[in-house]
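The complex appears here without one of its protein chains, the remainder shown in place.
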Amino acid sequence: MRVLLLAIAALAGFAALPFLFGDYGIFLGAEILIFILFALAFNLMLGHGGLVSFGHAAYFAIAAYALAILLTTYNWPLGLAFPGAVLMSTVAAVIIGYFCVRLTAIYFAMLTLAFSQLVWAIAFKWSDVTGGDEGFVGVAIPDWLTQPVSFYYVTLVVVAICSAMLWVIVHSAFGHTLRATRENPQRAEFLGIPVRKVRLVTFILSGTFTGVAGALFTLLNRAVFVEFAWWTKSAEVLIMSILGGVGSFFGPALGAAALILLDRQITEITEYWPTVLGIILLIVLFFLPDGLIGLFKKRKPDA
Amino acid sequence: MLSNPMFLAMTVLNGLSMAMVLFIIAAGLTLILGVLRIINFAHGAFFMLGGYVAWQVAEVWLDGVPGALWIGAVVSALVLGVLALVVERTMLKHLYGREEHYQLLFTFALVLLINDAVKVIWGTDILTISHPDSLRGAADLGVTFYPKYRLFLCAFGVVVAVGLWLLVEKTRWGRLTRAARMDREMLSALGVHVPTVYASVFVLGAGLAGMGGALAAADRSLFPGMDAEIIVQCFIIVIIGGLGSLWGAFLGAIMLGLLTSFGTIFFPQFELVLVYLLMIGILLVRPWGLLGREEAT
Partner (left out) sequence: MLEVKNLGKNFDGFWALSDVNLSVGQGERHAVIGPNGAGKSTLFNAITGYLKPTTGTVTLDGRDITGAAPDRLVRDGMGRSFQRVNVFPDLTAFENVQSALLAHHRRLWDFFTPGDSLYRDEAQALLAQVGLAEDAQRVAGTLAYGKQKQLELALSLASEPKVLLLDEPTAGMSPQETMDILALIKDLQEERGLTLLFTEHDMEFVFAIATQMTVLVQGTPIAHGTPEEVRASEEVQRVYLGGEHAA
């Protein structure tokens, strides 16, 4: 109940944003919303599945590029291009996930990194299609979306729906099963849970929602850059999740918002944002092990 | 093109000299991975910092002094070693029991801090160190002329490999690290002070990276952010060769070096893609690497 109220409050807050902050606020708000979705999708794997992926930038970038290419090079209508782009990310997640779930721990992480870098390398080299190093600019956005306000509300609706879906999944029987595989994969097998299958499905879900975020990002920027696929983008979402708190559903969302806001504010004051971020990370690591959300939550009673 | 011996020799030597620099860095990374089981994302940053420190020594403080580069390399190794020691003793050791992503986050934080520190101290201009007088110019190898400094790098890489191998195989310290790699609980039960072993491995790894950075700085340029590419290359090497395997890192480095140097010439469109395909291939077929040990689940 409390959660529902908080969610509605947040939704209302975001909905009111354009009236309070004007264009600058709209773009910032949209970016925050997109990364909230990215972080929530990512945390399905990290916080709930216990799987550390270094390669989520791949699904973000694939959908981003796919949307740009479908809209601009092939002139598809948005109604087809958007699902099409997300579908590409899903397919990528199926293929990459199939191979990755056969490995565990660091090998899993390294394989996700390798595939993601492969995607980057392809995006980098295939400049005829992707624009390569210079990026894909001038994406053909439909007229009705060119107004920042309309784009913002579309983003808000999409992110809200996807977040709700993720909420339901996380709290469903599947979510419980997933957490069991995180806690003790061996024991889970001996309860009849096909751990590898569960992980693959999680991978696919996570990659799909990440793709949605990527596609939205293309609409926001009207461009796609090869940096979207470089491993530091994966690192960003990992940092957002841990910063916010991987143990809770909303933690990563909080982390995403905090990181982006801090980035904006701090870079206006100083060019040494990395140092500030580094210090914040150290503080969270040593004093806030549950992440920022730990400031708002009570610890689980274990006495 | 391949039939031209001069060209062939140059490409091979380019690959090898690049490989040897990468090996010196990757060796440290693989040791840290094998014993401490930490994915040290900051390893590239250690390399970068080492290069800058050496520049400071060789080009600023000891400008004109013969052997400045060598002194710079030693200073780099020491500085990085001390830095690693401080970092490990004050912060890293508290994270050993926690889940992997916390340790990762810590190394990320280090990357951020080191990158900014470099910017503050040395600015954003591109810097280079000049070759030491003894190794200036090119050597006549018969089949081709080749920069003496790069030949030195090739030879030095082998020296480091052998030195590390002796250290790990023949010394008591080496035995301890090998044992720590396999079973840390057993080691502690035997009364070995495991934290000291861990700290020493981290220090050695960082020192190697620093030294590698110093030597590389005379061969290529220094700029903030150069660590991002290096760290990926190091991961590739360590995966190909096997986590924790020294000769694996050596082999992996050579493979990456040659693949890159031949690749940029013969298939420039695919060279990057090939590297990552190789990494994927190894992980799918033999995840513990070419020379790594298969671990029990």
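The first chain written gets the first letter, and so on, giving A and B; residue counts start at 1 in each chain.
Throughout what follows, a contact is a pair of C-beta atoms (placed from the backbone, for glycine too) under 8 Å apart; a residue touches a chain by one contact, two chains touch by 3 or more.
Computed from a prediction, not measured in an experiment: that's the story for all the values here.
Among the chains on display, the ones the left-out chain touches in the entire complex are A. The chain omitted from view is touched by exactly one of A:L71, A:V195, A:A235 or A:I293, namely A:V195. When the omitted chain is restored, the residue from A:V168, A:I279 or A:L295 that touches it is A:V168.
Contact between subunit A and the unshown chain involves residues 168-169, 171-177, 179-180, 183-184, 186-195, 198, 201, 300-303.
Here is the rule we go by: only the chains that are shown with their structure count from here on.
Once the centre of each chain is set as its mean CA position, subunit A and subunit B turn out to be 32 Å apart.
Contact residues of subunit A toward subunit B in the complex are 46, 52, 99, 102-107, 109-111, 113-115, 117-118, 121-122, 124-125, 230-232, 235, 238-239, 242, 246, 271-272, 274-275, 277-279, 281-282, 284-286, 289. The touching residues of subunit B, counted against subunit A in their complex, run 33, 37, 39, 41, 91, 94-95, 98, 100-102, 104-106, 108-113, 115-117, 119-120, 228, 232, 235-236, 239, 243, 269-270, 272-273, 275-277, 279-280, 283-284, 287-288, 297.
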